[in-house]
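One protein chain is absent from this view; the other protein chains keep their places.
Note that the chains take the letters A and B in the order they are written out, and that residue 1 is the start of every chain.
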Amino acid sequence: MAYQEIKLYQTGTFVAGNRLLGPEQRSVQARMGRSNSLTSGHRACQGCGEALGARYVLDAAMRATGGKMVAVNSTGCLEVFSTPYPESSWQLPWLHSLFGNGPAVAAGVAAALKAKGREDIRVVGQAGDGGTVDIGFGTLSGMFERGDDVLFVCYDNEGYMNTGVQRSGATPPAAVTANTKAVGREPGNAFGQGKNVPLIAMAHEIPYVATATVAELRDLEYKVERAMSFRGARYLHVFVPCPLGWGAASADTIKLARLVKETGLFPVFEAENGEVTEVSKIRRQVPVEEYLRLQRRYAHLFGDPGRPDIVARLQAGADRNVARFGLLPEGDE
Amino acid sequence: MDKPFAITLDIGSSRANKTGSWRTERAVYTNRMPPCNDACPAGENIQAWLYEGEEGGAGYERAWHKIMEDNPFPAIMGRVCYHPCETACNRGQLDESVGINSVERFVGDEAIRQGWTVSVEAPPTGKRVLVVGAGPSGLSAAYHLARRGHTVTIREAGPMAGGMMRFGIPRYRLSRDVLDAEVQRILDLGVTLELDAKVTGLMTLKDEYDAVFLAVGAQLGRRTYIPAGSAAHVLDAVDMLRDLETGEKPLLGRRVAVYGGGNTAMDAARTAKRLGAAEAVVVYRRTQDRMPAHESELAEAEDEGVLFKWLTTIKQVDSGKLVVERMELDESGFPQPTGELEELAADSLVLALGQETDLSLLDGVPGLVVDDGVVAVGPDMMTGCPGIFAGGDMVPYERSVTVAVGHGKRAARNIDGWLSGAAPEPVARPALATFDTLNTWYYADAPRSHRALLDRARRESTFDEVVLGHDESTALMEARRCMSCGNCFSCDNCYGVCPDNAVIKLGEPGENYLIDLDYCKGCGLCVAECPSGAIQMFPEEI
Partner (left out) sequence: MLEQIEGSQAVARAVTLCRPEVVAAYPISPQTHIVESLSDRVRTGELAPCQYLMVESEFGAMSACIGASGAGARTYTATSSQGLLFMAEALFNASGLGLPIVMTLANRAIGAPINIWNDHSDAMSMRDSGWIQLYAESNQEAVDLHIQAYRLAESLSVPVMVCMDGFVLTHAFEQVDLPAQEQVDAFLPPFAPQQMLDPEDPVTIGAMVGPEAFAEVKYLMHAKQMAALDEVPVIADDFREAFGRSSGGLLKPYRLEGAETVVVALGSVLGTIEEVVDAMRDEGVPVGVLGITCFRPWPVAEVREALSRAKRVVVVEKAFAVGAGGIVGQNTRDATRGLPVEVYDVVAGLGGRPVTRASLRGLLDDVLAGRIDPQRLHFLDLDFALVQRELERSRHGRRPGPHAENILRDIGTVASGAYE
């Protein structure tokens, strides 16, 4: 972590708060006065990682901007479970337009605020992986290329969950979805090229790109704060488990997010202007199997006879990430 | 703003949707028993005083008061207790157990340094209790009884208070200044101490008091028959250590053999070296792994150059030498004589074969059950004779200072109940906070700090305390390694990880969080991500 890790024995900066820390040293989430940008009563499933991620990101952004911000949201789970007429769980200014245009709408909002001389009001756009990686990709790239003053956040739960768990460009190989079932010679999603949007964002050389998970609250909050310290197009890719879509226990959401990093499957890093600047090291490396076994979408890989060859390929992918990004602490390679 | 119908909504209007109706199980804040508390023979609430202490500053005094609720001897414990708490400590399964003992010592020493005191809050009851024996058990009972408002008199047979703390544990393990300070604190509560006042006939005294607590300890060294020549120099370890305390320096010669494998044997050997013996050899009939002495004592003895002869028994003692027989383990692991003899040069032999209780004072007391040299007591520490309680080395339990202190506390509680006519309320023991109930990911990587030891040269020649205490910052860091098993320590994780914002933070000390049952969907994330396992899921009634 690039942020100032507090070496306080007991829990340090691993937990949300800790009474031994001064209020300023605790996470935004630990404070009683946190914004609760997404408040109770929403219709997300039990244990929804996206609901958690959205509150984490927006509360941190509200703090970083002194409450002077607006949010733009693409169609998806987050938008649907938070705004079914007549109930809205949002407590900040929020606009939903369409599925594929989140980045463009956010760009328009930022332009309007600039024209009005209100650049003190900041813009955050947010969407799921579907709305970012697939249908929103064109507008996202346009936003990056123009350098619109928007922080765009992708909550990646690796599928079109709102419509019933279909495969998206972010669905990992071998995962079962509603249209990549465990039948045929190559069960689950195919081993394709993948679409690494954080790297694509870096190729646009925008000021700030970062990845994060909901398991590391302090890291995520830090990255939001850091992102808000820049002007121009910024991108944050947050890994958020979906218990329902993945066939995982609702109480495992944070554990899964932790494991996806600790296996090396999801590199956590920051980049500025196209170059990686910080890598968050793996703390206690584990084999991918430990992560996969917790999710029914990978159940077809185990059992009798299972598919150890596919597991091995997934492990190879994780190992490649470890080598490519330098995810292990020095001396542990 | 003129909001268009249905297109645009008021913020936070979702709070009308009480998603609590979704759940099939709910999160409940519970307390589990920390294994350290569970293991402490004195029943200290270790997790609670570490919780206070880890705040530093005024926290140390709060921690001290917490300890004093259960145990009046923190500074002594920090030196002589064998810390079963540390053995049970869950952190031992993560990296290394928390150095609870070292922190207790720091807090106890700080109390002595700062002159902290406790007082008697309870009104005087007018009841008189006799405590026989001013060892750890008797002193502990006297302390707790005094704090409950009773009038306590201790009759001690010896010239000084302390029991085995003074006459059994050498100074290099427990400085006498510390001992005196913690004993005096008890006396300052108004406890009467009569020294050189051995009780011989208990029944004559019984009517002067409303209740009696017997804690005479096991001061007699056990004898075994070893053929000895007329000039053979054989001592009893217990006598030797006691005499040392009263000012006599036993003459041991250059080579000293100690027979036995317990802590007393270690103390005898190490004391012998300090008294000038060039060589001290511990002779033990079994193997090292079977010896009853505590590992740390063995390690310190070895460090000091004490030698060991395992699987050896002594057949004969003569002037200047012993005849010993090598033993061998049979299939069931018991040592059997091999018949092979050898000579061992030794100017004196110290017997440390166990201790027995002088039960003469119990003559004529009806109802007592004595078995195998110790007095049987019920779980309330009462003997077969109503109104007479007993504890410490004279009852059939494990023998240590901490166990004795625990007996004193338990006896005091039951004596108090017996005196008021109402049995004390049973203390509820919640389920154990085992390692699997924790989420140890959240604890920072923090290696343990071990206490430094006096250097070898000084250890050989003086009776200065061998184990040094921590400085404040080290003690504080050590206290903060505590994982607060089974008890909330206000880390805010539950408040942070609930996707439905259904944990209310109260922000009051001692009153931490509430589950908002209007919105809790029962997902279980708070339980999974609570580092200390202080939340549990319970099924809803459907």
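As a working rule, contacts are C-beta pairs under 8 Å (C-beta built on N, C-alpha and C of every residue); 3 or more make two chains touch, one makes a residue touch a chain.
These numbers come from a predicted model, not from an experiment.
From the set B:I7, B:A58, B:A422 or B:A457, the residue in touch with the chain omitted from the display is B:I7, counting the whole complex. If you put the hidden chain back, the residue from A:N18, A:Q46 or A:T83 that touches it is A:T83.
Annotation: of A:L113, A:L151, A:A248 or A:L265, A:L113 touches the absent chain (contact as defined above). Against the chain not displayed here, chain B makes contact via residues 1-11. Listed here are the chain A residues that touch the chain not shown: 67-70, 72-73, 79-80, 83-86, 88, 90-98, 100-101, 104-117, 121, 138-139, 141-142, 145-146, 148.
One rule holds for everything that comes next: only the chains that are shown with their structure count from here on.
Annotation: 50 Å between the Cα-based centres of chain A and chain B. Of all residues in chain B, only 6, 9-19, 22-23, 54-55, 441-444, 446, 477, 480-484, 489-493, 495-502, 505, 507, 516, 518-519, 521-525, 527-529, 531 touch chain A in the complex they form. Within the complex, the chain A residues that touch chain B are 7-12, 14-20, 26-27, 29-30, 32, 36, 38-44, 46-49, 51-52, 55, 82-83, 85-92, 217, 243, 249-255, 258.
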